[in-house]
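Every protein chain except one is present and positioned as in the full complex.
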Amino acid sequence: MRKLFLWTVSLGVLIISQAAMADTVKIGFVTTLTGGAGAIGNDMRDAVELALDHLGRKMGSSDVKMFYEDDTFKPDVGKQKTEKLVKKDKVHFVTGYIWSHVLLASRNSVVGKGPFMITSNAGPGPVAGKLCHEDFFSTSWQNDQTTMAMGEVLNQLGIKNLYIMAPNYAAGKSMVAGVSRTFKGNIVGKDMTKFPAQLDFSAELAKVRAANPDAVFVFYPGKHGMQFFKQYSQAGLKGSVPLYSAFTVDSLSLPRLKDLASGSLMTQFWAPDLDNPVNKRFVADYRKKTGRYPTFYAAQSYDTIMLINSAVTAVGGDLSNKSGMRAAMRKADFPSIRGPFKYGNNHFPIQNFYLRKVIKDSEGNFTTSIEKTVYTNHQDPYAKDCKMSW
Amino acid sequence: MIGLGAVPLIADAIDEPFYTVLFSRMLILSIGAVSLNLILGYGGMVSFGHAVYLGIGSYVVGIGTLHAVEDGVTWMGDGFIHMAVAVCASAIAALFIGAISLRTRGVYFIMITLAFAQMFYFIAVGNESYGGDDGLSLYMRSDFSGLLDLSNDNTLYYLNFGFLIITLYLSHRLIKSRFGMLIRGAKSNEQRMRSIGFPVFRYRLVAFILSGAICGLAGVLSANQTDFVSPSVMHWTRSGDLIIMIVLGGMGTLFGPVIGAVAFLFLEEFLSEFTEYWQIFFGPLLVLVVIFGQGGIDGILVRLDNWWSKSSLSKQKQ
Partner (left out) sequence: MNWILLLEQTLNGLQLGILLFLLAAGLTLIFGIMDLINLAHGSLYMMGAYFAATFTQWTNSFFLGVLLTLPACMLFGIIVESIALRKLYTRSHLDQVLATFGLILFFNELVRLIWGPIGLDIPLPDILNGSVELFFGIRYPAFRLVIIFAGITVALLLYLLVSRTKIGMLIRAGASNRQMVSALGVNINLLYTIVFGLGSALAGLAGLMAAPIMTVEIGMGEGILIVTFVVIVIGGVGSIRGAFVAALLVGFIDTVGRSFLPDILGLFVSNDVADTAAPAISSMLIYVLMALILAIRPQGLFPPKGV
């Protein structure tokens, strides 16, 4: 009987293994599809599907097959799923990745193992600097950049005393490092909270009140951001201490936050109202498809597919021609939602950063609009640690 | 067992190297489960913090290879040293945890072992220089100085396989020995063993340490397998998984934990392939195994075996 059990197991394995398909562009997309952050993954998936629709579901003459995997917000699970994409599904591109720690854990399973890796969100320092690689690209930003822009904004606003809060994981640390790089005033308090376990910020908010700073800066992506804004207002701090953020308020939380976030300021490389034809079409079609404004996560994911398309069409669908695809991607010659941009030597975009403000659109929906450009063609500070040149 | 030995060959033949990795994971968790079974199944000591030793073993490799790669300290990348250090560190940790925990009984024992596991977990979370919450990626695997090349997944598989066989053999010998009798005796009637004059506490502690040390070794293998070390290796859910594998497979039997580990990972993989909502089947399955299958899967298999031989015997008689 014990033997029978083993045979059943092996037989099952044979059944679930699928035959590989030829001449199809296979793209793995690792994101978070369940739990509180599941909304983000869902948004990214919608954007990928929209991009494929815009391409007529084909890249050049090749079919496209997507493999969506759920990292459940955990580095070890993301790593396992990535390994599966590379070894079992044998994908040509591994993309997605919301979370810096998931990306860092998964990187070694892809880079140098054949497929290209393209991050659609996370941008931790090491992969832009020392660990940069010819098979690694980003269609987002490096973590420090957005908050460096915020530091500039705070200087311009004349903020002297700043209180910082962020979650204690890879991206949280980079974001704090970024704002500390450019902010010239005093940092009167800093709390790094447990992530993702801690959703109750009462103890920290009490400290903020006691410290009485000129402003508070936070980085809380996903549902944490929503909870933070709610609790900030419940604690009576909204209105008395101005709150600035990065990646905290997005198109997913805005319809639920409404007035709580009204007037709130943030920095970002993109906004739904960014004026270029690609972005206009993307935002309009995305809203038609889903009924929501796209998030920046969605915008970056759209670009990821367009970048891959530029590579695949450049080599005429010959997926074995990696150097040809790499050369094509380095040109960044594709219709990007951020407008034309260039890649730095580390394969991270050199791009603008804007100050955005939460407003109500003409139909009464909450969205953001660009107030001004903070940085023009900004390159991340890690690029100089990257030994790659081309 | 022979079937398990041939996995990499089959996987290579059908060009699905992923299954070597999957089964490799099964083997490693089997070693962990077998080690826990020594104290849980045979000794009745329900340690809810056994993943600590997986974590210690993993971090020995993670920290060692980090220094080997970044600072060029080659001896710190040596596989034999990793194993020796992992076994010693796990044994010391088990001595410390066991010496305090074994004074309590029942659910209090479960919870105090959990408490220690959580402390180690948060130490790893707080240790920024070794990755903190984000974990450490390995840039090399343990180096067995030309003897074994672990960067080949098949080699690693057979190393895991070898260690599982050794662990099973050791645990078989141990259980049949006087020491094993004592541990089992203390499970069923501690009072009696004590009044006969055996120092039950000391024997239990030794078993606890031994079990921890073996699990530490599994940690070394696990880090090499995943090329990644993070505090989640020793999260309490991982300790829970180990217990579940044992109870699912059949506690206090030699092969029960192996069956449990294989079944657990197999169901996870197979059901999740089959439907996104696989846990809606997996959950009730566990409940059913408990309600109808005394002694886990192994118990069911043994009973089926008995029924089979009985019915074939009766046929022969006719």
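Points worth noting:
Labels for the chains are A and B, by order of writing; each one numbers its residues from 1.
Criterion: a residue touches a chain if its C-beta (ideal position, glycine included) is under 8 Å from a C-beta of that chain, and two chains touch if they have at least 3 such contacts.
Bear in mind the structure is a predicted one, so any value in this text is a computation, not a measurement.
Touching the missing chain, out of A:S62, A:N161, A:T182 or A:Q231, is residue A:Q231. When the missing chain is restored to the complex, the residue among A:K130, A:K184 or A:R256 that touches it is A:R256.
Only one of the listed residues, B:A115, B:L205 or B:L254, touches the absent chain: B:A115.
Seen across the whole complex, the unshown chain contacts chain B at 40, 46, 100, 103-108, 110-112, 114-116, 118-119, 122-123, 125-128, 132, 236-237, 240, 243-244, 247-248, 251, 277-280, 282-287, 289-291. Mapped onto chain A, the footprint of the missing chain covers residues 33-36, 38-39, 42, 168, 190-194, 197, 199-200, 202-204, 206-207, 209-210, 223, 226-227, 230-231, 233-236, 256.
Just so it is clear, only the chains that are shown with their structure count from here on.
Separating the CA-averaged centres of chain A and chain B is a span of 36 Å. Across the interface of their complex, chain A is touched by residues 3-4, 10, 14-19, 21-22, 132-135, 137-139, 226-228, 230, 232-233, 255, 259, 262-263, 266, 269-270, 273-274, 297-298, 301-302, 304-305, 308 of chain B. Taken together, the chain A residues at the contact with chain B in this complex read 1-3, 5-7, 9-10, 12-14, 16-17, 20, 74-76, 79-80, 83-84, 87-88, 100-101, 104-105, 107-109, 168-170, 195.
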